[in-house]
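FYI, not all chains are in this one, though none of them got moved.
We just call them A and B in the order they show up, numbering each chain from 1.
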Amino acid sequence: MKRPFISILTDFGVQTQGIGNMHGVAFSINPEAKVIDLMHGIADFDIVTGARTLETVYFLPVGCHVAVVDPGVGTPRRGIMIQTSRGDYLIGPDNGILLPAARVLGGCKKVVQISNQKLMHQPVSPIFHGRDVFMPAAAHLSKGTPMEEFGPELSFHDLAKAPYEEAECRNGKILAEVIHVNKFGSLHFNIRHEVWDQMGLQKHQQVLMGSDGGSIKFPFVETFGEVPKGKPLIMKDDYLRIEAAINMGNFSTNYGVGQGAKVTFTGV
Amino acid sequence: MKRPFISILTDFGVQTQGIGNMHGVAFSINPEAKVIDLMHGIADFDIVTGARTLETVYFLPVGCHVAVVDPGVGTPRRGIMIQTSRGDYLIGPDNGILLPAARVLGGCKKVVQISNQKLMHQPVSPIFHGRDVFMPAAAHLSKGTPMEEFGPELSFHDLAKAPYEEAECRNGKILAEVIHVNKFGSLHFNIRHEVWDQMGLQKHQQVLMGSDGGSIKFPFVETFGEVPKGKPLIMKDDYLRIEAAINMGNFSTNYGVGQGAKVTFTGV
């Protein structure tokens, strides 16, 4: 890294001094690092949305990415650091939040547990590892401290599971899950653009979405404006995944489909 | 520019990863640029408030100012770049949002369309031009890429109109428009301090505001504390314009006057 880059994602909300404190700790350890806020508005303890949002580090420079959505803080859950194939380091609790981002960055190359007390902010608060464990780890790493110094290597298979798996296309059909509902009520699925493409849909072709509540038919388009106001559509979102929306409306409340819902897609 | 300066204004809210992504893209292109958040809390698609807020770049260093309030994203509306007399560049959609800021920065010197695909983040999302078109433009510009390389020059007269015009003083009377209601319910008008001064009011002189709902009389003061709690007043705001408020109260709900309302002012 020429000038090291660090991003921070938390569920602290934007109203709290915790974020300012994390910036201060990073600056104390490495004044040369460029530190940006990726997102702090994840709902409390919402690991699924946290993981989905962390995937967007794909659009950030290679660097150290800290994610603190951590319902297990204060319990013996581990802190970990994942080196990805792209060259990034993902840093946070071992609760699955880091794994979807590791996938979009080419996969995990190596994982270590963060246990070296000398590379933490002392005394370590039992309830604020973002400031005292994870941010110091990112800042030290950004200064060139080797990954091995933070703690013992872990086996990838021993990590807590990802909060969602990747949808696959089988026989032209996709079984998917809603991983995020955005502020407009649009649904985002665990379907990557390239998996969606395996359905072989034409532009404007109709797609059938089946769920517990029945089935909905809508066209596959590129932007909202291709359907009339109030009508549903499905398209590639701007963050690698597939999105169902209503033009100028709220898909989630209108059709009663929310985060975690399982659906099937087939072209018609 | 010694160290280049970039500001960002959007209607993304403060909860979204889109802002973090824009910072990341800027850093990738120009790690030396200082990038600040001007404001992200503009109501969705509210071009009027966006334009009024962008005016406050007057208080920022000369630099590149990106504004993304963009109801037309995904339609053929153009992306543009305006060079101002002060030396700034204003970057965003051609929907009028940039024009009031251009006025306070001394006027437009030159406008080009942003169309050079090589200076965009590829692939360009049809729905997130902030990340893929406007921010890359600002970052490249801040590195010294000449304006001409971004696309063809446009005539100022071909641009979409500003969302509001400047009020003028005629025969001691001003016909004005409410362009913003702040979180305290105070009204901000399309009246510049120097236009207001043309009324020739004395300090503490009474002013009559006439609107559809009747007329209100209040004194022209310098700060809230010059009238009793609960009483109305009019004064110069801290961002170049004129503000009507109630000391410790909500003018807008109290008098039923909101954004877009037309009013007249006369000294009495």
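Annotations
We take it that contacts are C-beta pairs under 8 Å (C-beta built on N, C-alpha and C of every residue); 3 or more make two chains touch, one makes a residue touch a chain.
This structure is a prediction, so every number in the text was calculated from the model and none was measured.
This structure file shows 2 copies of a single chain, while the whole complex it describes contains 3 copies.
One rule holds in what follows: only the chains that are shown with their structure count from here on.
For the pair chain A and chain B, the distance between C-alpha centroids works out to 33 Å. Within the complex, the chain B residues that touch chain A are 13-17, 19-21, 23-25, 27-28, 31, 73-75, 121, 125-128, 131. Against chain B, the residues of chain A that register as touching in their complex are 2-3, 5, 7, 9, 14, 34, 36-41, 53, 56-57, 59-61, 183, 222-225, 237-239.
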